[in-house]
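Note that one protein chain is taken out, while the other chains of the complex remain in position.
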Amino acid sequence: MEPLDIELDEGELELPNDPMQVNMGPAHPAMHGTVRMVVELSGETITKVDVQIGYLHRGFEKMCERGTWTQVFPYVDRLNYASPMLNNVGFALAVEKMLGVTVPERCQHYRVVLGELARICDHLVCSGAMAMELGAFTPFLYFCKARELIWDVFEEETGARVTHSFGRVGGMAKEPTPAFKEMVRNALPAVRALIDDGEKLLLANRIFLDRIENVGVMPKDLAVALGWTGVVLRSTGVPYDVRKVHPYLTYDRYDFDVPVGTRGDNYDRFMCRQEEIRQSTRIIEQALEQMADEGPINIDDPRIVLPPKDEVYSTIEGTIQHFKIVMEGIKVPAGECYSYTEAGNGELGFYMVSDGSGTPYRVRIRPPCFATMQGIEKMIVGGMVPDVVPTFGSVNMIGGECDH
Amino acid sequence: MSKRVLDRLNQVFGDAILETHSQHGDDTAVVEASRWREVARFLRDDERCAMNHFIDLTAVDYSDRREPRYEVVLHIRSLEKLHRVRLKARIGEPPSIDSLAEVWAGANWFERECFDMFGVDFVGHPNLRRILLYPEFVGHPLRKDYPAQMTQPLVEYRPEAIGKLPPFSEHEGMPFGRQTHDRAAAHVNALGFTDE
Partner (left out) sequence: MSQTQRYVFEGSQQGFATTRLEDLLNWAKKYSLFQYPFVTACCAMEFMALASPRFDMARFGAEAPRFSPRQSDLLWVVGTISQRQAPILKTVYDQMADPKYVLAFGTCASCGGFYDNYTTLAGIDKVVPVDVYVPGCPPRPESVIDGLLLLQDKIQRGDRTPGIVKPRTDPHQVAKALAEHSPLVPLRTSKS
């Protein structure tokens, strides 16, 4: 090409190329209101990112040190609010581990069914929100509708749509309602049909696929070192599922598969979630099959479980027992324990220290998505700004749990 | 089952392992704080341990109950061998211990959180700053002497805003028979440090 006939300072023609800082969130539609990312861009490529969490820190651990062990249940509900029942079960199991008791078999199946229903909701929320953030609003509505059907079951069982506070140490707050099995069996096919519909809409969509395939890739080794668990870890190809590897409740009696991914990108995470929903429905069907229609739900120990209401009102023993448990709390033997379950996002652990009184000395929650969020930085650096949205959506960051 | 890990630790480190127990089936080793990182690295690299899966790191404040005051608690597991172990180190005031961020990448944020909540100084941490709370926050809320009620607002409250009025106090809705581990609350109320 002919040279220009005027002398030009090369630098003047170019756009300034020092990195540009862009702030995303916390009041950003894709950031769920609780995460702030300060990204440094070179052109459109992200070169550096500072992920700031903690906008929803609510002092969960401090609040636990104030009441009795049972009073922690409402707080655990609000950790991973997309699947409160799994947290309830997890915490109940942790305290039971410290007490050294096991709930009756019927209750174990009951917990499994409710827990798996909650897991379906959790995955639906994640996939739906991710789709919505990518502009696919219709599947979100389908998934919401499916979730609504499950919530109907929850409402019937527990009386609440979202925050059930239904778990108790040594059992559940109530017996299953007589129509429980039938209700779940009726709801499941409808839920599955809705999920299939929504999924079909998404997976036939080029734009959606282009935005999630090979985006946000996480290598296996790093995922393990970062402490990833749950779906996000399985999407990288590590078949670690607490339900399979360290079975709790009655999970060892059901036949189900653990879906794993291969690349650890957004597509794998999305597909693992969808497949897990199917596996959950399988577990639910088996658990319903195995669950007895009659039998106790709570363990038979007056120091742990509240007596039936009519005894409280008619006998002095019942009254005293009730009073002691409510006012002083369940006396958990001194010591420490770490109990872990598979929650919606991964291994939900509770590390608890008791000094032998009715109040926890320390309750530490090991939030799965806290560990996951650490990896975000690795996943989005090198990508484009629009990739942040699906990547962030696919790890299912739940503020209450991440920031506790 | 992971008893073997404890045996191996005892074998290799001898007197750096102050105590071991397996309460509730959780194998626990209390490690001398000065060899914290060394033990951690050994557990990760040793073939028979292979504890490559980072799980959790936190601390407990035993306040006036125990000397030394803080205990840093680490949970790790092995992906292949499926065993788990809990490592603990006891540290006094001011709390300070080696950082594990270079051993497991995951320790990074957990240590930041621990610093935020307990003020434990992790020596050698690449980026030790607050994570859940804001930089303006003074103190470390999960220490037992931080009053649960003491807020540190960033914005001025509207003058019309009404706070809690008597007879409501922090004990509202709490069963009276419970114990409170919040030692500082009574103290602070006397100082007049309340919501308003």
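As written, the chains take the letters A and B, and residue 1 is the first residue of each chain.
Criterion: a residue touches a chain if its C-beta (ideal position, glycine included) is under 8 Å from a C-beta of that chain, and two chains touch if they have at least 3 such contacts.
Remember, predicted model here, so these are calculated numbers, not experimental data.
Of the options A:C144, A:A173 or A:V217, the residue whose C-beta touches the omitted chain is A:C144. Interface note: of A:Y55, A:F208, A:Y338 or A:F370, the residue touching the hidden chain in the full complex is A:Y55. Of the candidate positions A:G198, A:G318, A:G375 or A:G400, contact with the hidden chain is made by A:G400. Not every partner is drawn; the one left out touches chain B at residues 133-134, 141, 146-155, 157-158, 160-165, 168, 170, 173, 195.
Where chain A meets the omitted chain, the residues involved are 26-29, 32-34, 54-59, 62-63, 74-75, 77-78, 81-82, 125, 128-129, 140-141, 144-145, 147-148, 151, 161-163, 399-400.
Definition applied: only the chains that are shown with their structure count from here on.
Between chain A and chain B, the centres computed from C-alpha atoms are 23 Å apart. Across the complex, chain A is touched by residues 23-24, 26, 28, 52-56, 58, 60-61, 65, 73, 75, 79, 82, 86, 104-106, 108-110, 113, 117, 130-134, 141-142, 144, 148, 174-182 of chain B.
Chain A meets chain B in the complex at residues 52-54, 57, 59, 61-63, 65-68, 71, 97-98, 100, 222, 224-229, 238, 240, 245-246, 326-329, 335-338, 340, 347, 349, 351, 353, 355, 357-359, 361-362, 364, 366, 370-371, 373-374, 403-404.
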